[in-house]
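Only a single protein chain was left out; the remaining protein chains are all shown in position.
By letter and in written order, the chains are A, B and C; residue numbering begins at 1 in each of them.
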Amino acid sequence: MQRIRTAIVGASGYTGMELLRLLLTHPGVELVAATSRQEAGKPLSAVFPRFNRAPGAELAFMEPDPDAIAATGAEVAFLALPHGVAAEIARALLDRGLRVIDLSADFRLRDAAVYEEFYGHAHPAPDLLTRAVYGLPEVRSETIAKADLVASPGCYPTSILLPLLPLLREKLVDHSTVVANSMSGVSGAGRKADLSLLYVECNESARAYGVPKHRHLSEIEQELSIAAGEKVTISFLPHLIPLNAGIVTTTTAKLLPGVAPERIGEALESAYAESEFVRLLGRGGCPDTKNVARTNFIDIGWQFDARTGRVILLSAEDNLGKGAGGQAVQSFNLMHGFPETAGLQNF
Amino acid sequence: MQRIRTAIVGASGYTGMELLRLLLTHPGVELVAATSRQEAGKPLSAVFPRFNRAPGAELAFMEPDPDAIAATGAEVAFLALPHGVAAEIARALLDRGLRVIDLSADFRLRDAAVYEEFYGHAHPAPDLLTRAVYGLPEVRSETIAKADLVASPGCYPTSILLPLLPLLREKLVDHSTVVANSMSGVSGAGRKADLSLLYVECNESARAYGVPKHRHLSEIEQELSIAAGEKVTISFLPHLIPLNAGIVTTTTAKLLPGVAPERIGEALESAYAESEFVRLLGRGGCPDTKNVARTNFIDIGWQFDARTGRVILLSAEDNLGKGAGGQAVQSFNLMHGFPETAGLQNF
Amino acid sequence: MQRIRTAIVGASGYTGMELLRLLLTHPGVELVAATSRQEAGKPLSAVFPRFNRAPGAELAFMEPDPDAIAATGAEVAFLALPHGVAAEIARALLDRGLRVIDLSADFRLRDAAVYEEFYGHAHPAPDLLTRAVYGLPEVRSETIAKADLVASPGCYPTSILLPLLPLLREKLVDHSTVVANSMSGVSGAGRKADLSLLYVECNESARAYGVPKHRHLSEIEQELSIAAGEKVTISFLPHLIPLNAGIVTTTTAKLLPGVAPERIGEALESAYAESEFVRLLGRGGCPDTKNVARTNFIDIGWQFDARTGRVILLSAEDNLGKGAGGQAVQSFNLMHGFPETAGLQNF
Partner (left out) sequence: MQRIRTAIVGASGYTGMELLRLLLTHPGVELVAATSRQEAGKPLSAVFPRFNRAPGAELAFMEPDPDAIAATGAEVAFLALPHGVAAEIARALLDRGLRVIDLSADFRLRDAAVYEEFYGHAHPAPDLLTRAVYGLPEVRSETIAKADLVASPGCYPTSILLPLLPLLREKLVDHSTVVANSMSGVSGAGRKADLSLLYVECNESARAYGVPKHRHLSEIEQELSIAAGEKVTISFLPHLIPLNAGIVTTTTAKLLPGVAPERIGEALESAYAESEFVRLLGRGGCPDTKNVARTNFIDIGWQFDARTGRVILLSAEDNLGKGAGGQAVQSFNLMHGFPETAGLQNF
């Protein structure tokens, strides 16, 4: 397998760490740059002792300077940076001929006004929005393959969209009744020194947050609307629970009149028959984060409640895996003609 | 304070342990009996070393024999037994003149047919159902005070009913749109040797279970229907998460047309102005299990999502506290004319 | 019970939080001041929602100004401040007529030179050292009762000293062979925004740290030397493990020639026959943090290994309880003629 010269920009957070984990051992990757302002100059394995002896882990973190990154000969860059910051460096790297896989929110929305509404500041690079592809490989693998700017989806959106999109596409459920409940592990909040993220604060703690208008709603509704062919507005209820990694999402919606419940299962099977990373557990299947942790799988089960007429969609993924780093690597594989599972066959 | 001679029947599970913790130090309780088939003959403090040196912890577990319990002079008995088993011993103790506070499901439902539908066997004592009071103190304190058979509510139902009942009573939300999502700590599954409850299985695991027709739905819908004045059917989505104790519930429902969102807060404040154990966090408040663990409090916050027209009710309680043992002790206090907070002022 | 006007200086950390928990419900305490630079002006219950509805929790945090504290009429102050900072405010409060219970390390050592060796800076108030009492109630309750400056012991030292002191006093073990191994929950590291204390960093992590010369060695060796009547130097091996609270310590030492192993148990029983908070589990007893969490108990077991001639001492305490706040309140009780267990009967 040809090895692509690859950079990770912003590699000292949890998403960056997962990208390192995946890319250091990816057969089609030569990691040529990993940036971190705070850790510049230190070897990867000094900051993340876990990677000690991984091939390439002697590489030192560098400053996130576009020219320096380009000078490494990098052909593609993963960006694991805060929104707002990512757009700027994405442009600089695109200008220098790199392909960019951005894991921030900066290029996920097609409409700069929606970005401003949800993120609270003007979009930093609205002209690039049309160039970007929302990188959900199960939905638009061909566009991703040809893209030079991929906006890798958020962790919550992935866990909601994959079970729900086929049902909206086939018009099986009433989208005005969608309520999506998610529980995320703490790594989803990032690797930052914040009292609320301390072990003692999060252990034995479970709580909702960010209701009713979490930022991820914007991309969720955008993609649902595309699938439904009309504007979709849903309720999204995120919670923080004491896990290192993992998201469980349980979504309900009313089955449309006259639709047989079996069509739920059929729609899922038809949508994901060829998908390497969607594992369908069928009716009654209850996904568990422990079965997907450190993998790129999303497990999906479903139920139908005849008493209320509601479909129940259940999903579990690793928020750092299929919800972030793994999915971005999946797009990378598509972009380079590699098998979709290259570097992602972890169990 | 007068001390009531008190028994706990089935005191070696987690609910029993919480009752022991509360009753051993309750100023109005003289614990005269604690039963456990497996542990009969052993002092409480041998089975639960935590209670070593608690006043009364030298008491030995005894067999759950009604005559023996009555012979201790017990005036009241808490039952922390499996459903089906509880009814039989409740009758025996009532016949011997004890008042009974049952923490199982056996007397929570008014309709024996609903019991059979949800619990899978005929009700063991249908004639006692009219004698029992569903013991939610915030809703029917006066009836509880006079009752000789109190059916203490389930953990999930408490976390759903307390925020939702005032809204149904005042007809603020469309009850056909109610979706209640709950996350429970592992003690809710009981103290039983079961592979699925092992540390290694539950740690780093989050998953839904029991959808779409968890047993607790029966009592939830019964009480909601009474409040609404018509039959209510809802969706209930329970999850197991890695906590020792605690339940977080997030419930959504559509606000009825023409209702001002502020009425949500007003309804809650009006319902619970005098309630010692309901702490209202107001609009935007996000309850956290860590703030209610080992207490009898339920914390309640709410939000309104103008985009979808949905109210969001958030609650947190300790499933063993307000969700089980604490609430039962609260009923005990009402039944004996004690201050409602007696023995329950833990922080 | 008379209520003593009491202040907590530095009440927004984990030790401060535990002191608040204990003192808000202590029958002999009127909490008149709680200080925190960061939280000044906010009610206690706003910073710690857990205390919402606790009597007195409407009190607002104030700045740690000695005159303002004295102006509240406080008769006694607990200091939960970093070492170095505590000494200064202790002097100011003593000068204003308050008695002081200091939970920092500033007054634990009798020798200012040892302080400087272990803490890396000159002692801030060496003239006060002779005035201070090392506040281990099981060892010197009478001196504590009369003291106006109590240096409450560290968490690790308490867990090591209580099992070991009687053996050194009675010359049962060779003190040159002592190795003390401790495992502490994360709250022992304090409530500070530090990457290494994040949930994701500490969960699923266990590691030694601070070897070979942790600061607590200084007070451990001081007290062991007093008991032995000669200079004692030991090995102390602290570890951080994923618990919110609790310390388990396992200490080994060679039994001296000719000493019968039974004398270990006898020495412990004789030393702690009257101690309210030392629970002796006897030979073969293995203390567990879960049995002492949120209590002021220390559980102690022991073993003798005839193969190696080593005694094994096992102890468990709550690092915030008997290891910090609880023990300080125990001294407070002694200082005010209250029953030693006042406000500390938690199970």
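The criterion applied here is as follows: contacts are C-beta pairs under 8 Å (C-beta built on N, C-alpha and C of every residue); 3 or more make two chains touch, one makes a residue touch a chain.
All of these numbers come straight from a predicted model, not from anything done at the bench.
Seen in the complete assembly, the chain not on display touches A, B, C. Considering the full assembly, C:244 is the residue among C:6, C:52, C:244 or C:327 that touches the omitted chain. Listed residues B:104, B:158, B:177 or B:244: the one in touch with the omitted chain is B:244. Annotation: of A:3, A:37, A:50 or A:192, A:50 touches the absent chain (contact as defined above).
If you put the missing chain back, the residues of chain C touching it would be 177, 179, 181, 183, 185, 201, 204-209, 211-213, 233-235, 237, 239, 241-246, 248, 250, 252, 286-290, 293, 303-305, 307-308, 310, 312, 314, 316.
Chain A meets the missing chain through residues 21, 24-25, 49-54, 204, 276, 279, 281, 288, 290-292, 294-295, 297, 299, 345-347.
The chain not shown here touches chain B at positions 14, 185-187, 191-195, 197-204, 242, 244.
Keep this in mind: only the chains that are shown with their structure count from here on.
Viewed as a network of touching protein chains, the structure reduces to a complete graph with every chain in contact with every other. Here the chain at the heart of the structure, going by C-alpha means, is B. Between the two copies, chain A and chain B, the C-alpha superposition involves a rotation of 180 degrees in steps of 5. Here the spacing of chain B and chain C, counted between their Cα centres, is 37 Å.
Chain A and chain B have Cα centroids lying 39 Å from one another.
Chain A has residues 185, 201, 204, 242, 244 in contact with two or more other chains.
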